[in-house]
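First comes the structure, then the notes that go with it.
All protein chains but one are shown in place.
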Amino acid sequence: MDLGQINPLLLLASLMVAATPILLAAIGEAVVEKSGVLNLGVEGMMITGAVVGFAIGVNTGSPAVGFVAAAAAGAALSMLFGVLVLYLMSNQVATGLGLTLFGLGLSSLIGKPYEGMKAPSMAKWDIPVLSDIPVLGPILFRHDPMVYVSLIIVAVTWYVLTRTRAGLILRGVGENHDAAHALGYKVIRVRLLAIAFGGACAGLGGAYVSLVRVPQWVEGMTAGAGWIALAIVVFASWRPWRVLLGAYLFGGITVLQLNLQAAGAAIPVEILAMSPYIVTILVLVVISLRGNHGAPGSLGRIFHATH
Amino acid sequence: MTGDTRHQNALLTLEGMTKAYPGVVANDQVSFSILPGEVHALLGENGAGKSTLVKMIYGLVKPDAGHMTLRGESFAPVNPAAARSSGVTMVFQHFSLFNALSVAENISLGMDNPPDRRALSARIREVSHAYGLPLDPGRIVGELSAGERQRVEIIRCLLQDPKLLIMDEPTSVLTPQEVDILFETLRKLTAEGTAILYISHKLEEIRSLCEHATVLRLGKVVDTCDPREKSARQLAEMMVGDTLHVPFRESAEPGAVALAMSDVSMTSPTEFGTSLRNISLEVRKGEVLGIGGVAGNGQDELLAVLSGEGRAQSGTIKLADEDIGMMHPNARRARGLLTAPEERLGHSAAPDMSLTENALLTGSVREKLVKRGFLRWGKTEQFARKIIKDFDVRTPGPDNTAGSLSGGNLQKFVIGREVLQRPDVLVVNQPTWGVDASAAAAIRQSLLDLAHHGAAVIVISQDLDELMEISDRFTALNEGRLADPVPTQGLDVETIGLMMGGGERETAA
Partner (left out) sequence: MIHLEKRPQPSQFWAGFTPILAVIATMIAGGFMFWMLGKPPLEAIRTIFWDPLFHETFGPYSRPQLLVKAAPLILIAIGLSLGFRAGIWNIGAEGQYIIGAICGAGVGLAFYPSESVLIFPAMVLAGALGGWIWAMIPGLLKVKFGTNEILVSLMLVYVAENLLASVSQGLLKNPEGMGFPGSRNFRDFPAAYNAELISGTGMHWGVAAAFVAVIFAYVLLTRHMLGFQVRLTGEAPRAARFAGVNPSRLILFCLGTSGALAGLAGLFEVSGPSGQVTIDFNSGYGFTAIIVAFLGRLHPIGILLAGLLMALTYIGGELAQLMLGLPAAAIQMFQGMLMFFLLAMDVLSHYRIRFNKTVPA
């Protein structure tokens, strides 16, 4: 094999692209879990976002419209989950699984006619001046807008969670829903909003796969990215900047193994292809050695106001 | 003051407040009034309707009927925020702090228009010192002691300049010394014109603090009085509506050492728990050892290390000379050490399982309810029926779930389940917490009877009156350490307070 074929600059630049879908899904899920709800349907919302974003993008010729539609679709699907777990008090784990299975079916139903089509291309933004910086320019500042949007979402999420009253209320609801209720906060409403945000982010992440990363529609194309996003939230201890770190680390591994495959490394393709999943398992093990610090106190518990 | 003048000068009046839940009328035509600057006691047993009533005042529960006025104007808060903006605040007994958030964040969440972070922290420091309840706004609440956590709640209320402060069982988590500090704070507040609605079932406290009392029984106002003019016994009888049964005890000579712990330490398995440190004690046959202490000082952990849910180092716990420190729960049960944890729903009983299944939960070994791994349901049901009959558990039958029982009935079932297995040593945590007076009396009596028949009994409780009543020797837990036990007879409140506050070690050494 010829490792010389792997260009470290391109590798780092494509790392950001590879990480963006997971980053989007994970930051959304982090907010959902901060509010005390565990939504295991990320994969289902992502794949739905992927197909809706692609279909709308193809039909309108505008990736931007596609992304908006994908966010709306993700949020709409998440509301199904929200109503079930918040109003009908169903088990969150089971309902999340159901959402994933449902989303996979829904997406392949919608996606059938779009198989083999090509996505409308998305212009890259060469940020003036910055993109001309040697080395850093191509790595950081020559991407499509969604890469920057995802970074903005992380920054805003961090700001809202730690610096604003809305964020404090959300954390309070996730930490102890009975106390939040006793103080007069609308637990269900706060959680519903958080779930919708998580769904929209997952939808965006999915659309990024089908509109930018691949870019076409293939059944089941998110291939576990939603589950990896869930793992990254745990890795990040529910902190936004660490979600970013986790997603980029993971993006790096994905890109590296793809590059090794392309370079014809002596390692069998299947071993390379399974490496992201094995790395995720290893990371989860390392995290659990440290203990689950920072998990919201009410995570996964059913809230039922007794009056 | 006559009723009419009370009414005219009142800060808050309640008229015909009624709230029904399916199958039970929680409040039935409750009327009374609270004067400005008054400490008004709301007295009643568990289930008398105190909580529902204050939740209506605080806007958490909508009344079915009735009318309230605050300073002469109609008052119908739609939610707690509305109540707070009218000057009504509340300190809860449970459930209103966020462990993983800081003191300042917790306080901020309880306010409607909190100032920015820095200003809020400064205010917290200032107000908490002014009222003698110092607090560091940056600390994480989960790491505070129970007393400090209550301060957070009180400061949260005080920062909003309340006209009426509602306090639900505020002293259940405090040492006697901390109670004194609290009462001082409350007196300071009333001097400034704030009224306090004080909910408690601790009669001595009410007698020393309150000027007026409204007594509730089964959702109705049954009496009002000036508690300073009544004896505790009179107040209790107003509350229960019956003459009280005082447990009867025959003193027996304590026998051989049944259980000995020497230098037991255990790290708490929970994030905000208290680790046990160098605990040593001995309890003899026929004796009741009372362990007092403020909640959260290692009570759950002490029970866990004895039940076998937690493991001690080998050689540190001996049951009749046998080392059991490393044994699992059922091995300990087989040898005669039984336990009953504090939390009934989900710990000592599984709420959604039937009473028969709950009888199996701890009874499988000693009652031989399992044969080669297979369950003997018939025999298990008989055991459940026996518990229900012998301990007067009110339920349609053993097929009903544990969760469908009232607190008192379930506790009778849990204690009965252990007592009927004839333990050599029984350890109970908070045996009468949240239990009505008649069930509490029955439970205490059964513990005394058990000791009389030669078992060693350890009662961990936060109810000092209970411990004084039934235990032969007394000790207290403080931050995971145990004071040296002393005979209960002739024990004064001062010493008890010192033991609970951890000051006893110096004096006793």
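Letters are used for the chains, namely A and B, taken in the order the chains are written, and counting of residues starts over at 1 for each.
In the analysis below, a residue touches a chain if its C-beta (ideal position, glycine included) is under 8 Å from a C-beta of that chain, and two chains touch if they have at least 3 such contacts.
Keep in mind it's a predicted model, so treat the numbers as computed, not measured.
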Hidden-chain contact residue, picked from the options B:65, B:130 or B:256: B:65
Residue among A:20, A:95 or A:157 that touches the chain left out of view: A:95
Selected residue (touches chain absent from view) among B:328, B:368 or B:453: B:328
Hidden partner chain, touching residue among B:25, B:222, B:320 or B:361: B:361
Residue of B:52, B:172 or B:307 touching the missing chain in the full complex: B:307
Residues of chain B in contact with the chain not shown: 22, 62-65, 76, 78, 307-309, 328-330, 333, 339, 341, 343, 345-353, 357, 360-362, 364, 370, 373-375, 400-401, 403-404
Residues of chain A (touch criterion as defined above) contacting the omitted chain: 40, 80, 84, 88-91, 93-95, 97-98, 101-109, 112, 223-224, 227-228, 230-231, 234, 268, 270-271, 273-274, 277-278, 280-281, 284-285, 287-289, 291-292, 304, 306
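The rule is simple: only the chains that are shown with their structure count from here on.
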Centre-to-centre distance between chain B and chain A (centres being mean Cα positions), rounded to whole Å: 45
Chain B to chain A touching residues, read off their complex: 55, 59-61, 79-81, 84, 92, 95-101, 105, 108-110, 114
For the chain A and chain B complex, residues of the former touching the latter: 165, 168-169, 171-172, 175-176, 178-180, 182-185, 294, 296-297, 307
